[in-house]
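Dropping the structure in here first, questions after.
Left out: one protein chain. Kept in place: all the others.
Then we have subunit A:
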Amino acid sequence: MEWASQLCENRGLGSKMTDSKYFTTTKKGEIFELKAELNSDKKEKKKEAVKKVIASMTVGKDVSALFPDVVNCMQTDNLELKKLVYLYLMNYAKSQPDMAIMAVNTFVKDCEDPNPLIRALAVRTMGCIRVDKITEYLCEPLRKCLKDEDPYVRKTAAVCVAKLHDINAQLVEDQGFLDTLKDLISDSNPMVVANAVAALSEIAESHPNSNLLDLNPQTINKLLTALNECTEWGQIFILDCLANYTPRDDRESQSICERVTPRLSHANSAVVLSAVKVLMKFMEMLPKDLDYYGTLLKKLAPPLVTLLSAEPELQYVALRNINLIVQKRPEILKHEMKVFFVKYNDPIYVKLEKLDIMIRLASQANIAQVLAELKEYATEVDVDFVRKAVRAIGRCAIKVEQSAERCVSTLLDLIQTKVNYVVQEAIVVIKDIFRKYPNKYESVIATLCENLDSLDEPEARAAMIWIVGEYAERIDNADELLESFLEGFHDESTQVQLQLLTAIVKLFLKKPTETQELVQQVLSLATQDSDNPDLRDRGYIYWRLLSTDPVAAKEVVLAEKPLISEETDLIEPTLLEELICHIGTLASVYHKPPSAFVEGSRGVQHRRIPPRAGSVESAESPDVGQSGSSEAPPAVIPSQGDLLGDLLNLDLAPPTSTVPSVQPSMQMGAMDLLGGGLDSLLGGDIGGSPSMGAGLGAAPTVMPAALGGAPAVGGGLGDLFDLGGGVGMPTGFYVVPKTMWLPAMKAKGLEISGTFARRGGIIQMDMSLTNKAMSVMTDFAIQFNRNSFGMAPAGPLQVLTPLSPNQTIDVSLPLSTNGPVMKMEPLNNLQVAVKNNIDVFYFSCQFPLSLLFVEDGKMERQVFLATWKDIPNDNEAQFQIKDVHLNSDAASNKLQGSNIFTIAKRTVEGQDMLYQSIKLTNSIWVLAEMRVQTGNPNYTLSIKCRAPEVCQFVYQCYEMVLKN
């Protein structure tokens, strides 16, 4: 740093003061020197000294020892010096709270100064001193400044309310500052309005339920007026605030859009993006046939295109946003394909984003252009980019059928280059093309086989093996090819091993005579020499299939495969909607909801696009129904792990499900499929195998029988019992409050919460289904996995009307306990699959064991005694139930409500011993001894049962019943 000052001196600047000399290194006694200078009489000297102090502060030196001396300089009429002192104060007040009080008087005095600059400066600085003690002194000056005649002071005071709220929220509320702040929204100065809006928005985020920012048409109108007049940064605050408003109807929505549209041509890209956010959100409410809707679509394109002319950093951010917009409304940019063509000097992260958007925009109209570009990209230098370009060609083939042939020939050209990574990437995408268009392009297999040796990446090897297995009958030397892969079986990755196993089994089923040896070899490699459970399980399944019923094996392994979906990497629709509400923010760059990366309560509220006007009210008009179905979220992507869910999804979604009322027959049909799908899930770990589709063909199992029971009666009966249960017993079965079982994020907008109850001897599962997606949900069905106590639905899920967006429906599902049994971990775990027109969702929940305590569970005394003795002592478990404030009679009464029966009571030395019996639905008896000492809130519970694993859960029931 000394060089800087030397430089200045060399240049003859010695006489002229420059700030850089403050950075000269500190030596011993420097603090002392500064102290002396700070106390100097000369103003200039003081100023220089404070500057030196601040310079030291910036580079991280501790100059807090000078606090009193610096504060002494505060009382000055020199504004420059005052500002410097305040700068120091803001930094050190926190570490020296007692000293900071010394400054308060000057602050309060400055808040009365005739110069508005000084008034504002004082109130601004005071707010930045985050010391509790100061806040009490701050209130009065702040109140005055909020009503100051000078707008500069008012706008500073508005921000100060937010600062104070951050330090002491209660104080702000008590002092009524929030109301004053609300009044400032109507201020005559747009800058004051903007700051008031910003402050209120932030405060409102920490009180999600308050209607602080009470947005109504009047305030909106004021905001829109201020929007035209305030600075660009103020416009951003106001636009962001507008985006949180939900217009009452489409007319209001249109008028807001009209007044926001001029912002699209602002030079500041942040203003443009905030305006885009408002428009994207409010557009949702406009009827699509409106002329204005089309106009708006056209107006959105140019500003988005212009964002791409910025520097690469901004371009990247813009592209991430455009990626979202294109997924939501591809029509906006459909004619702008060319602007997404990459430039040679774009950084790689910009290139990759552009490529992604190009594929999303690809359509029959522009495919020729896109392909020509992609082919160019595939010869570039950057490996990552080339790979993605090759993959993009494959995606185009799958997306635009008319182009498939050209895509394949382009890929073949690329394979001819023999560039290793290009070839591998091409083979991976050709596999997908084969799946999409079976029996069309198999002529190219020969070319592919020539490149077998150059494949060294697992994904490419797996793809090639799949092709060989799938088309084994057309490849003469398929057995030799696969055998060559088999040599290094153990060195391959799991992906390749699994694929090789399946391919060889396919080959065997197609050409059984020549390949017996090969298949035995691979089966033994997979089952005996491998320690990978997936591989072993799949090996055993094939082995058993082949050895017991080769015909069935053929049906399973060579079953027809479901089509693969066109669009890949789509963002899940509910997330997309939320992200659209966050256009222009960090969330849109990360493509994650703000709750995923912002700490605390701030910004955690999930924002939703308002529903389109009319779609709810006029649900009976067929037109709207149609538009509803076109809004249905597109199917999302087979990522390896989810393949099963996806396969089910593809086949299950009934293509014409727009009929509002669900016909029972249809529901039944869907059920069958679901039953089959679920069974195959349970059948073993073969997820991810292409032969998975076979599961769908399996015969329907138990479900139709269950459906046979008259559905309407089941529900009605449940209700009756419900009523009886409520009146008949004073202490009924305790029902746990509903808990969230399936969050909307995981189920494409379907949210399920629920609980279990036992009413009049019937077990019921009470659920609330909420539709948090945009489209109507229909065709609900439910199915359980096998579980420890054989619980199964005793009737279908009674959701007879379609579930419209934001609607919640409560259903009670009666359960029986004679379904298939399988021990679960934990014992009371229940795995459930719920299906609707969108997809199948899986979740698991745990039921209280008391559900299974039957009404005739009271044991004879003698039998009790004999049984107690009969059960070995090893099976006894002891528990403590703490903090129960009931006497033994009340407790026993309460327990009886949950079918825990007291058989006998004995009092020994002030201790009540209760002997109790319970019978489970599967006729297991549980015996218990409960010791209650008067005055002691802690009970001791001993449980004996032949099946000791239930003890823990019985104890939980006691705990639950007694404490509620």
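Assume a contact is a pair of C-beta atoms (placed from the backbone, for glycine too) under 8 Å apart; a residue touches a chain by one contact, two chains touch by 3 or more; residues count from 1.
Note that contacts and distances are computed from a predicted model.
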{"item": "Complex member absent from the view - protein name from UniProt, among \"ER membrane protein complex subunit 4\", \"Ribosomal biogenesis protein LAS1L\", \"MHD domain-containing protein\" or \"AP-2 complex subunit alpha\"", "value": "\"MHD domain-containing protein\""}
{"item": "Sole contact to the chain not displayed, among A:171, A:339, A:445 or A:960", "value": "A:339"}
{"item": "Given A:46, A:124 or A:259, the one touching the chain that is not displayed", "value": "A:124"}
{"item": "Among A:183, A:249 or A:313, the residue in touch with the chain that has been omitted", "value": "A:313"}
{"item": "Of A:76, A:96 or A:268, the residue in touch with the unshown chain", "value": "A:268"}
{"item": "Among A:290, A:348, A:446 or A:563, the residue in touch with the chain that has been omitted", "value": "A:348"}
{"item": "Absent chain, residues of subunit A that touch it", "value": "1, 4, 7, 11-13, 16-20, 22-23, 51, 54-55, 58-60, 79-80, 83-84, 87, 91, 94, 117, 124, 127-128, 130, 155-156, 159-160, 162-163, 166, 191, 195, 198-199, 202, 231-233, 236-237, 240, 265-270, 273-274, 302, 305-306, 309, 313-314, 316-318, 338-339, 341, 343-349, 376, 379, 381, 384, 416-419, 582, 584-587, 589-590, 594, 597-599, 602-603"}
